[in-house]
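Please read through the structure below; I'll follow up with questions.
Removed from the display is one protein chain of the complex; every other protein chain stays in position.
Chain lettering (A and B) follows the sequence in which the chains are written, and residue indices restart at 1 in each chain.
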Amino acid sequence: MGGRLRLGRRRVPLDDGDTIASAMYRAGIRTFSRSLKYHRRRGLYCGTGECPNCLVTVDGVPGVRSCVTPARDGMRVRREGGWPSVERDVLSVLDRLHALLPVGFYYKTFIRPRWMWAMADRIIRRSVGLGRLPVGPVVAGTSRHLHCDVLVVGGGESGRAAAVSAAARGERTVLCDEGEVPDPPEGVEVLARHAAIGTYEGPMVSLASGEGLVEVHPERVMIATGATELHPVFPGNDLPGVMLGRAAAGLVRRGVKPGVRAVVVVEHDEGFEHLEALRSAGVRIAAVVVPGSLGSAVPDGLRTLVGADVLRAEGRERVRFAVLRDAEGVTRGIGCDVFVLSTGRSPRDDLLRMSAQGEPVEAVGDAAAAASPKEMSTAGYVCLCEDVSVADLERAWDEGYRSSELLKRYTTATMGPCQGAMCGRHLAAFAAARGAAANAARRTTARPLARPTPLEILAAPVHEVIDKRTSLHDLHVAAGARVGWSGPWLRPFAYGDDPQEEYRAVRERVSVMDVGTLGKFLLTGPDAKDLVDDAFPTRVDDLAPGRARYLLALDEAGYVFDDGLLCSLGAEGWYVTSTSGGADRMEGWLRDRADRCGFRAHVVDLTAERGATLVAGPLARELLVGLTDDPIDREAFPHMGVREVTVAGVPCGAIRAGFVGEVAFELHHPRSRGPDLWRAIVEAGAPLGLAPHGLDALEVLRLEKGHPYVGQDTLPDDTPAKLGLEWAVHAGKRFAGSHALERLAGSSPERRLVGLEFDRGGAELRGVPLRVGARIVGRVTSAARSPILDRSIGLGWIRREPEGLFPEELRADRVGVRVVPTPFYDPAGDRLRG
Amino acid sequence: MALRVPCPNCGWRPSTEFAWGGELRPVEAPDVESDFARVFLPENAAGEQAERWFHLLGCRRWILVQRDTTTNRVR
Partner (left out) sequence: MAELWSVHASEDACDLAMRAPEAGRVAPDEVMVRGPIAEDLRRAVHTVDPGSLIRDAAEGWAEVTVDGTDARDVFARVSALRLPDAPGYVQGDVARVAARVFVGEETIRVLVPAYWESHLRRRLEAETGG
């Protein structure tokens, strides 16, 4: 293959089959990174992608596991963790300052003066980390779902066998592996380079690839992820040159000699394979350390220390001596430049442990085997990722953190890239050795993600926000409207540059507005009236067919959660409208009451089926008269009436109501006829000076009538009394929230929504606290400059003073405010009833 | 990536398809005083409780679910 890597100014030649790490090692690199906290030199250690030591930045992307990533010509590689460089790291002085930077030091230092923490925070952030995130445009990942019978995670020997036998049984089988799957089995869907990052309820397993996410929904899961080699802990265990057997063997496989002179510790069979690999590569074996049971398995001609203990590894920039105590108790320092440890296996069972109890998820092969037993060490680095030593754990324990979960959180052990793969069992063993109870000495909870995953991959299933649109949307856009978000809907806020023009059209002439976003529900059936009577505080018994009434929606605590209109349709039933954002909740409420009270009623959601167009203004009737043969004069169609009216050939259910304070007709029509109706109205309105209005104008218009917006002017625990809407409650009626209101009836509300008049200002006052003197007693919830009244008006809530009265003179920032009655405009409602 | 909820109409679905309706409580109380407890003082059991869930993205009906509040397991 050939080719080269760029490592700083160096050019590292590549051989066939090289990983980035093997090429670097062959070129003489021994320090691959600096540790997180103390900037200790770290070298190749696990060789299988578990530990953090070999993480490098490749082509600007940090956190690449160089020991398992194939090298390619032209890759730009950067080692991380040191400043100004990994070889010459100024911050390595921190390794001498352990006393000043003990475990958890950032919880106890730099507290006063306050500015110290901000500074320390910046400095600490600069000195830790695995590299810089690439800046620039990000391509979102792809995402898809995959259904199958069996998912096998891990394409090694056991995984492959499990997949083949499942497929032979006729099960639809998927096999995934975070690396390559050489010789993929037939009849099995193979997903190579797909890492399983979590198991979830379902079961569902999420796979992350370089392109995106695959969410697999199998009937059952087999975890065949194998085992890592055990990570021994002793002083000096993190020196470059100290490595696990598989790392050494991996280098040899790629034609790289791990060193010249090796000490090899073998405590299980696999270790002998690694020993043989080293010998075949021509590495001089200075000593082999084995337990008594394996003494006879060591090949002849090698210096063997049976039953010796590892005391420590010594060296400065790399290992120079392996210090052992032999079976007779004699301490021996054996010179070496590579110290290989093959002491056992630790099953990779995180994905299994993450899965919910009772789900069909099982482990097979080495992942299911028992972990090799290990003794607790007294010193050395336990968590390589987070630079946590046994001494740190002891200190944390002394400070009172006496369970594996607490030790984890306080020391951050197991919270690094390996997520406890190397050190999780050590943490539990530490707690157990200290005498913690069984449930305090368990391995810490396994949770997704099992592998570090870039955010753009995790975000792959997330797409642009979901918008609801009426059938008039394109018309609004074509008319030049500024369209924006109103809850889940895209709606026109204004059609031109001058919001006052739309406002004036409503007050002085005629206007049209798309209100198709309203929630709309048809209730029919024998108990429909009982349902309405129970679900709402509104008076129902005297609401005749063809009449509408303002509807307040209260929950069982008596709190207002929505408002709208209630229309009696006679034999056809009842028609309920809600605010645009409240439709889902309204439907849920109606169905809830019907279910629980046993009402025989159909709740039919017409929100999508019907559009609604509002024609409002003093000339509204004049406009419509030309478009309909049905009687719409004041006597035939009074205020709050409900009539069937055909307008411009479109059959409409019309309600004479409106929150803008002028004569208004809310025309409910089939959704698809919306554009026809709108165009006809606009055409008929042209000679009358019609201008459509959007949400900006509506805000001012409804505010002038003192009409509160639920959610904007109301708080979640507002009762009708707090909003001045007691008139909307039928006193004495039994309904869902009536007991709650009855209980509150005895006391006066401590908070009220009131009308406000400001000395000056407009919409910018919204949200400003209201004060008496320096005390905050409320907040402005709506504010605007009223063109027709030439006053600054608003709504806000205020608290009762300790003396029992509500304040009347207030301040909003520097602006003087008075509490005034509402409506501000046409209080008698003459224009409305027109 | 969520709790799985058994909708009798649609099958086991992720909780993201639902809105949670809280602990099941009696639909009414005999008087004003006991109504306060009914609304504001749920059992809040540490263990299995009956709950109402609304299947917003599916059948749009209320369903009853048994959930263990200590283990989050759902029946």
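Points to keep in mind about this one:
In the analysis below, a contact is a pair of C-beta atoms (placed from the backbone, for glycine too) under 8 Å apart; a residue touches a chain by one contact, two chains touch by 3 or more.
Because the structure is predicted, anything quoted here is derived from the model rather than measured.
Touching the missing chain, out of A:279, A:332 or A:469, is residue A:469.
Here the missing chain is touched by one residue of A:484, A:581 or A:670, and it is A:670.
Within the whole complex, the absent chain has one touching residue among A:122, A:145, A:447 or A:634, and that is A:145. Contact with the omitted chain, checked across A:3, A:454 or A:525, is made by A:525.
Touching residues on chain B toward the chain that is not drawn are 9-10, 13-14, 16-17, 56-61. Where chain A meets the missing chain, the touching residues are 142-147, 215, 217, 463-464, 466-471, 473, 489, 524-526, 600, 602, 604-610, 670-672.
Please note the rule applied: only the chains that are shown with their structure count from here on.
Measuring from the averaged C-alpha position of chain A to that of chain B gives a distance of 23 Å.
Taken together, the chain B residues at the contact with chain A in this complex read 1-4, 12, 19, 21, 27-29, 31-33, 35-36, 39-40, 52, 54, 56, 60-62, 71, 73. Every residue of chain A that touches chain B in the complex is listed here, in rising order: 198, 200-202, 204, 206, 215, 356-358, 448, 556-557, 584, 587-588, 591-592, 595-597, 605, 739-740, 742-743.
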